[in-house]
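All protein chains but one are shown at their positions in the complex.
So that you can tell them apart, the chains are marked A, B and C in the order they are listed, and the count of residues begins at 1 in each.
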Amino acid sequence: MQQDKDFIVRFAGEGGQGMVTAADSLAQSAAQVGYFIQTYSTFPSQIVGGPTWAQIRISNKPVLSSGDQLDALIAFNREAYDTHADAVRDGGVIIYNSEEFELEDDGRSFGMRFDELGKSTGNPRAANMVVLGAIAHLVSWPQQYLNDFVVRRFTRGRPNDEEIIKANIEALGLGRDGAATTSFDLGELPSIEKPDWDQVLVNGNQAIALGAMAAGVDTFVGYPISPATTILVFMEQNLTGEDKFVYQASSEIESINAIAGAGFAGKKAMTSTAGPGLSLMSEGVGMAWMMEIPLVIVDVQRGGPATGLPTKTEQSDFQIALHPAHGDASLPVIAPGTVEECFTAGAVSLNWAERYQGPVILLSEHMLSERSQNIPTPDVAGVVDERRQVYRGDNGYLRYESSTLSPMPVPGGPGSYVANASEHDPMGDTTHRPDRHIHMTERRFSKLALLNDGTYEEELANEPIVIMPWGGSKGPAREAYDELLAQGIQYGWYYTMYLHPLPDALLASLKQKELVIVPELNYLGQFASYLRSLGVRAEAITQYSGLPFGVRDLIVRIPELAASMKQGVVKS
Amino acid sequence: MQQDKDFIVRFAGEGGQGMVTAADSLAQSAAQVGYFIQTYSTFPSQIVGGPTWAQIRISNKPVLSSGDQLDALIAFNREAYDTHADAVRDGGVIIYNSEEFELEDDGRSFGMRFDELGKSTGNPRAANMVVLGAIAHLVSWPQQYLNDFVVRRFTRGRPNDEEIIKANIEALGLGRDGAATTSFDLGELPSIEKPDWDQVLVNGNQAIALGAMAAGVDTFVGYPISPATTILVFMEQNLTGEDKFVYQASSEIESINAIAGAGFAGKKAMTSTAGPGLSLMSEGVGMAWMMEIPLVIVDVQRGGPATGLPTKTEQSDFQIALHPAHGDASLPVIAPGTVEECFTAGAVSLNWAERYQGPVILLSEHMLSERSQNIPTPDVAGVVDERRQVYRGDNGYLRYESSTLSPMPVPGGPGSYVANASEHDPMGDTTHRPDRHIHMTERRFSKLALLNDGTYEEELANEPIVIMPWGGSKGPAREAYDELLAQGIQYGWYYTMYLHPLPDALLASLKQKELVIVPELNYLGQFASYLRSLGVRAEAITQYSGLPFGVRDLIVRIPELAASMKQGVVKS
Amino acid sequence: MTTKNPEYDFAWCPGCGDFGVRRAIEWAVERRMDTLGEVIENTVVVAGIGCSGNMVHLLEGPQPFGIHGIHGRTLPMAFGIKGSRPDLNVLIAAGDGDFLSIGGEHIAPQAQRNLNVTAVIMDNGVYGLTKGQSSPTTALEVITPTTPYGKMEGALNPLDLYLTLGATYVASGISSKPRDLANLIYDAMNHSGFSMVHVQSPCTTYNDTFEALKGNPRKGIQPLAWNVPDDHDTSDKAAAVELVRSYGVPVGLLYQDPDSVALDERYAQIMSKQRTRTAQDLVDSFAFAVQ
Partner (left out) sequence: MTTKNPEYDFAWCPGCGDFGVRRAIEWAVERRMDTLGEVIENTVVVAGIGCSGNMVHLLEGPQPFGIHGIHGRTLPMAFGIKGSRPDLNVLIAAGDGDFLSIGGEHIAPQAQRNLNVTAVIMDNGVYGLTKGQSSPTTALEVITPTTPYGKMEGALNPLDLYLTLGATYVASGISSKPRDLANLIYDAMNHSGFSMVHVQSPCTTYNDTFEALKGNPRKGIQPLAWNVPDDHDTSDKAAAVELVRSYGVPVGLLYQDPDSVALDERYAQIMSKQRTRTAQDLVDSFAFAVQ
């Protein structure tokens, strides 16, 4: 196992061969006995079949990334073997489906007849269990863990439950026995202390939706688009109940204008999309900023630009999230870096929108949306359902008179006004007066100061050179950071998911640094650029392959960049 | 006259009272005798009537801005007087329409009965000429100038030409005589050397359209929006002839996609819009970048965000011009600062698009679009009609194989491929391979290097503190700069309309400066921010009132900012 | 706005059709307040961008809530408002360019949903606010600043379109008859479902069609506008289609679906059968016990 603390296995084959189920089963059984797990799957753009893989990482410590070096690869077909064999670490093991193809003995692979063995138990779907049994042998896992999992999983109150359980347990045994005939051994999985906290197993999109639910989202309108669709589907299913409204829109233009309507009408309103949808919403987002309407746009980033890479990960929408439209506007942006943070971001984004009365962007990523992880059960009761200040006075109210935030009238109640996307006077009527445009522009920006409660991480704050990833690159960057520390190479560590407005104290610290290294998944180094525009000496480490950072890459590139800075050769 | 070299007069009243005609007449007559003139008008958002004013500046030197201190105000009604009297300089004169209202004698105003005097000549429309006659007296202008103008203007080959000319000349005389009964005198207009070059009188939008025509624009599709509509109208009228196509679209989404289609089909294609339209085009612009399709978007900026201030000026679309869409893209941006530069920008933007095979943004401004100026006749023959490299080989061509620009196949000819907004392989088919996304991303950005032929202005290059305005703020900034120089306060001067990519040598120089002061009409200091992100110590002087910079403001604010920098209190 | 607002600087041109439409809307809303006892703050006017859209600032008398957003997006905003707040009365006021050109994509979805709002479209066959360009209802060959050699495309028939897309209340009005128009708008607001009131509201500055609509016997001009016959069966959609495809501009109620079930009714009915899920329930559904 990598560093003797975790175990990474990838299941690869053709869509439909059961890779995802196998990974999920292993994940669940490991989580049930107390391990930290993370799964990650990629799918091809075609609907049925196509090369698919699922990966799981099991550890006795919280898992920070899906990991780049495999301990084991399960290759369901030749193509999968060819594609993924290189990712297996020295000393790792490959189990391949010998019904599909044969390999010469290479000292690290062995074949098994998954289907045949599975079917021999009388359950044609037990092939997966054969695979899991073999893996269990390799890491010397107690048979009991998997048996228990099988019993739980297949106790469904149906007449043939027992029969199925028996067959699956038999299949586990067959896999174990098969692997035992080889001399392969991956050492023992580290022991665990069973956590005494409650856990849930969720992916990033589910966590965002749950966070939004916890903060009391009222209205959700969205248009399907990968990798955000699952949020819409979750809401369609679950946002039920009095005064709630959820609907599939006819386009993202409809989504943004509809939630602006709902936000105007007093509701906590949200949509979810990916880059192409965010681009299409541009004009509507500018409108919400201008009218001071609370709403949240979740952008689950995928590879861009344009239709781009719908099933790959990237962090290249930062710029348009911050400045989505023409004119002077810069939006609050929250970019969670872990599944847990997705929950928080789902809640805080809605609360921020209400608090400052304007649009907020929640910037997630494909990588997080497709990652399942066991996390401590989010504290729903602890989430505040923050609501805008509502105007409750008499009529004749001047909604836009004050030079900063003012209570918002809600239709049906007193204080009728016009929410106007043209520049407007205190009652919301159109005006072109220079003094009014100055007043209103300053009013709109002044409200951002209300959002200065973002938290951040700060470690080794005295170091002149610091690492500051954002979003989903937090995991690999942190692993690299820890590894470098272990090697005696020391930097400071900064991290926040509150990208805009940046917490004041954080920004003040960053300005003191000689170099802020920003690993980010885009070409332009978008966040580092932004930091430089704020007066921070930031430099990006970029990657634009559609894949997450590899920890080993970062371990090389971070010290390289730090060194080149010392020699004065950094870009800007 | 301000600094004894020019004369600024404003005509203000209710739409329909003839202010614009009066200003135009004065402008034409002055230009015809060799003065440099600039006119600027603002209109209310209502269609008929409403407060309107037109201003003209006459000088013996090229005019840099419309000027902020009036030598004379012609107030057609009370509201106009109340609104504009403050803009008159010490020693200036106000002529008011005493048929509409009366003033106490204040030592700087006198009333005339414009209409009554005009009608007394038998021509009910001669009121304007009364006004011009009075002005001529104030600045001791030879009667002949205006008489000549009247003869030219009204010699239209109609039977009553002579009658009209006679009445108008009579009206001029009545105005002159009326003013002569007062003791007001504005000194003499400086004498002129008649220029020996040919001139045209055009506004910024006309100049852009002419530049585009000169560079051979083939297809123009646009949707009406202030202040860009006049470009569309010009094209509808004039883009005639074989193989040309011009059309009013049903929306900006249609415009952008239509010109992308035309660009794909081999045409030099253009659209024009303002901020709201540019926002709506966001997704389409990203597509053109991804597909590598040449096209030009003219954004005539107005006050933003959202519907904003349709009839006011602002420079707040820089950020979205540079990064209009999600994903990694940054577009070439050309922002002309004068009417002359508008012509060049119209031509170069199209040539750049063809050269690098991608979308280009031409960023103009309300201020330029409504400004008429006499400029040396643009050298149409000297404009290159640069065309993309067209692929002319055999079939089986791999359009996207090379790691940078490659010849472009055109439908009807050989080399069929798919122009794909998803990431693509060498033949344009969709792919998700990491190596391909890296290759293509780098290819797309590499092409920007082909656009490094932008020119720039550089003066006093050794100064550590420099002024670098952009776009239409060039004029007022330059006036302020000259004035400061005259006062012995010395800075460097940098200017380019090629905002992205910035000419390499310019950027290298800017990085050497202690402070680059950027006067710009927006809240965020958008261009200064961008310069900082490039490693330039830039600070903005911002204004967001919907009005152009006042020269006197800049004269105060520039040294202030320079001083505060020395005390280390600048923002970033 | 109730009182003249000194900062507001837009005014319709003298004679503009939109004045009549304003009166009609004011009457209809006031009648609604009288008969239903509904407070004015329960009404939201969602306006398009155009001369017509300035309606939201120019309404006199009791002041409803208003939205003056971006060009072409009245319907999706109305959808968000009415979807999330079925208790509100939502009225759209937009022009032919705003509603039928840039906003054209939004009609079909709302008609399919039978969104319970009323849209008053001021059709002047031109883009007024941007100074006279052609709109989807400008006829073939007409010369405008953007069609200097004559418009090259035919005019859309909006009434036909609404009927085809399934609007459940379709009426045609004319701004010179504000009383009749007020009745159509009032009934439309009472109709439970997607209600279209399409109004001929001539632009006296760029496209003055008053004479063409009303006719002028002295000049031998036959009126384009004619009243829907008294015996027209307004529940008969095919008959309505026939009227709107026949000639000129039929004025009056063309169609009202007697069986209309509006989105809010359907939504409430379906959702009343669903269990309410709290955030805690949902979080718990992802829990798993550590053994």
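By definition in this document, a contact is a pair of C-beta atoms (placed from the backbone, for glycine too) under 8 Å apart; a residue touches a chain by one contact, two chains touch by 3 or more.
What you see is a predicted model; the values in this text were computed from it and never measured.
Among the displayed chains, contact with the absent chain in the complete complex occurs for A, B, C.
Interface note for the absent chain: among A:Q237, A:T404, A:T455 or A:Q512, the touching residue is A:Q237. Residue in contact with the omitted chain (choice from B:A72, B:M129 or B:M287): B:M287.
Screening B:S65, B:T431 or B:T542 against the full complex identifies B:T431 as the residue touching the chain left out.
For the chain left out of this panel, the touching residue among B:F264, B:F318 or B:Y481 is B:F264. Chain B meets the missing chain through residues 28, 31-34, 148, 194-195, 198-202, 206, 210, 213-214, 218-219, 221, 238, 240-245, 247, 249-251, 253-267, 269, 283-284, 286-287, 291, 374, 377-378, 380-381, 383, 395, 409, 411-422, 425, 427-433, 436.
For chain C, the residues touching the absent chain in the complete assembly are 100-106, 108-109, 112-114, 136, 149-150, 152-157, 160-161, 164-166, 263, 266-267, 270-271, 273-274.
Interface with the hidden chain, as seen from chain A, comprises residues 44-51, 223-226, 229, 232-233, 236-237, 248, 250-252, 276, 306-307.
The rule is simple: only the chains that are shown with their structure count from here on.
Averaged C-alpha coordinates put the centre of chain B at 38 Å from the centre of chain C.
With touch defined as above, residues shared between interfaces to two or more other chains in chain B number as follows: 44-45, 276, 306-307. Within chain C, contacts with two or more other chains are made by residues 9-10, 68-70.
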